[in-house]
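Just one protein chain is left out here, and the rest sit where they should.
Let's look at chain A:
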Amino acid sequence: MPAVQETIDQVRQIDVDQYKYGFETKIEMDKAPKGLNEDIIRLISSKKNEPEWMLEWRLQAYRRWLTMEEPSWARVRYPKIDFNDIHYYAAPKSMSGPKSLDEVDPELLKVYEKLGIPLREQEILAGVEKSKIAVDAVFDSVSVVTTFKEELKKAGVIFMSISEAMREHPDLVRKYLGTVVPQSDNFYATLNSAVFTDGSFVYVPKGVRCPMELSTYFRINEKNTGQFERTLIIADEGAYVSYLEGCTAPQRDENQLHAAVVELIALDDAEIKYSTVQNWYPGDKHGKGGVYNFVTKRGDCRGKNSKISWTQVETGSAITWKYPSCILRGDGSRGEFYSIAVSNGHQQVDSGTKMIHLGKNTSSRIISKGIAAGVSDNTYRGQVSAHRKAENARNFTQCDSLLIGDKCGAHTVPYIEAKNSTAQFEHEATTSKISEDQLFYCLQRGIPEEAAIALIVNGFVKEVIQELPMEFAVEAQKLIGISLEGSVG
């Protein structure tokens, strides 16, 4: 069938070569030697002027990590990673910690300008209302600047790099760090606990609705450098915060490792909305290079009637291994997971969520949209469980996969477990292809093939796009279009 064949051919050429964030910046860097041992960890800790307990915590994690094995259950294949061939610390020489905007190296500011990240404290126009977004910019191993800090401080909101928080708010960090993702959680989380270099810290006090969107922008620039960031967000009783992270990396032939840990804690009646637009370099069209994205993200609905919502748009990375999860501990708490995972070229995605119902009357909702093109593999892996005491747990799961071409794969692997007979779990799954009929219909209306695919795909993911903060919804839509672009005539 020629019409379909042509689409397949076009999509096959999809280019990952069109990655527009692939530029590299020459900046003098202060790097730790390659390799991982206790001395390196001591070096990282001293570079960051950390308190002694933090160093101990890292070393404990490191010793634990030495006894662990890399997980192999995910549906992804990659050559063995040599953990001693990686730099665990890399920071621009000019940086000895986050500074005010005026002090930041202009070269760095240019990088973010090129990436379209607003570091100037400007008001960006979104629809009718002007809204502000505070940004924490993390470059390789360090946070280079955090904007709108003063304004947030007035509202009582703490938003800074986690290194800074460790020095300025050690009690808060110590109280919550590792309480959602323990040091021993899994291979990559344990590695992260030992070597994490920076990330964001957010604390929203009781009853405060954070006055603006918060966001962190991660950039891996250096060669052979791993990025291990750690983010910790706490919404105290009745607080609300919406947070967005974005990420890009230069185009390189070698693979880069990114192993982050994100912990969210929502106390009574608090709500955290966490959105991700992940656009790490996916590798070239032959599958060379790209970021290995091994991430542990978990939210703890610790308080009554608390709510945590994850929204993710995953278009980048050679390999994605992440399962943003919710522990529904507080009675009446609610967890949500909205995901769009686009894989193209040789990308491999194994992603999904876990909803662990512990408290009474807890509810969760999972909407996952996987789009596979090229020779990629796209797996949804999700767990929904109700524990013995989780009376009236409710879950609704919907997993839809869309295939473009016939060389890619979509898989759905749900694990459902209810130990309480009052639990009600629903699971719906569909797999479809962009049909020749749909495509021809669009063409006949004068819509060229690429625009038609973008239109159909955007229709497919609409439910999830609606969950993103408005400013990013448009961006995400464009990104999906670019990720699926064929040969532009």
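In this section, a contact is a pair of C-beta atoms (placed from the backbone, for glycine too) under 8 Å apart; a residue touches a chain by one contact, two chains touch by 3 or more; residues count from 1.
Just so we're on the same page, contacts and distances are computed from a predicted model.
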- Among "Cobalamin-dependent protein", "Fe-S cluster assembly ATPase SufC", "Cytochrome c, mono-and diheme variants" or "ABC transporter permease subunit", UniProt-listed name of the chain not shown: "Fe-S cluster assembly ATPase SufC"
- Query: Of the residues in chain A, which ones touch the absent chain?
  - Reply: 1-3, 6, 435-438, 440-449, 451, 455-456, 458-463
